[in-house]
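To keep things clear, I will list the structure first and then write my remarks on it.
Here the complex is missing one protein chain, while the rest keep their positions.
Let's look at chain A:
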Amino acid sequence: MKPEEIIQRRVARELKPNSLVNLGIGLPTGVAKFIDEHANVLFESENGIVGLAAKPPEGMDDPDLTDAGGGTVSAVPGAATIDSAYSFGLIRGGHLDATVLGALEVDENGLLANWVVPGKMVPGMGGAMDLVTGARRVIVAMNHTAKGAPKIVPKCTLPLTSIRRISLIVTDLAVIEPTDDGLVLRERAPGVTIEQIVAATSAKLIIPDDVPEMDLGVAA
């Protein structure tokens, strides 16, 4: 199984039936593929749609029905469209059950940096700061390392997205939960050892006696 599929399948199992979820552009978008269609997980996008669905076949798309990356999408029966003020009311007001997004760094305090590399990459925060501040659960979905360098670090060196602690980190190697005491290693990816995870992490990890393999719902 490809690393990103491990992440997407594991994140999918975090999303509860009948919940409202925002998936970030890129790797998080792919989480939707692994949601049971009967679970009635409703996806929203901050550009103003509750109930977005996968891109329709070529030639069947509508330029006025898009996701937050500007790409065309379709919608589920029962979808609703809203303006930007209402959209961020949903996000900041505690009505969004979960947001899944990528990270540049996450640190021992569970703080996230994912929007700027000063002097190099200044895309702007878009909706990320509102999502991380306002969603009930914030799930980071990312590769454990970037070009071999750990992304889970003692303290973020890049500017923070929010001072709010995130809820869960899901990577191609591990599931890690930020807590009051620090980062707790909850699960290992199939075939991955605790030693491999520790070696790929520069932050201190709290390691319980039992660290089971991730349940991906299928054989890896």
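Odds and ends about this structure:
Definition applied: a contact is a pair of C-beta atoms (placed from the backbone, for glycine too) under 8 Å apart; a residue touches a chain by one contact, two chains touch by 3 or more; residues count from 1.
Just so we're on the same page, contacts and distances are computed from a predicted model.
The chain not displayed here is annotated in its UniProt record as "3-oxoacid CoA-transferase subunit A", chosen from "sn-glycerol-3-phosphate transport system permease protein UgpA", "Spore coat protein JB", "3-oxoacid CoA-transferase subunit A" or "Lysophospholipase L1-like esterase".
Checked against the full complex, the one of A:Thr99, A:Thr161 or A:Thr201 touching the unshown chain is A:Thr161.
Contact with the undisplayed chain is limited, among A:Pro3, A:Gly30, A:Pro56 or A:Gly126, to A:Gly126. Contacts to the hidden chain, counted on chain A, fall at residues 45-49, 62-66, 68-70, 81-85, 87-88, 91-92, 116, 121-130, 133-134, 159-164.
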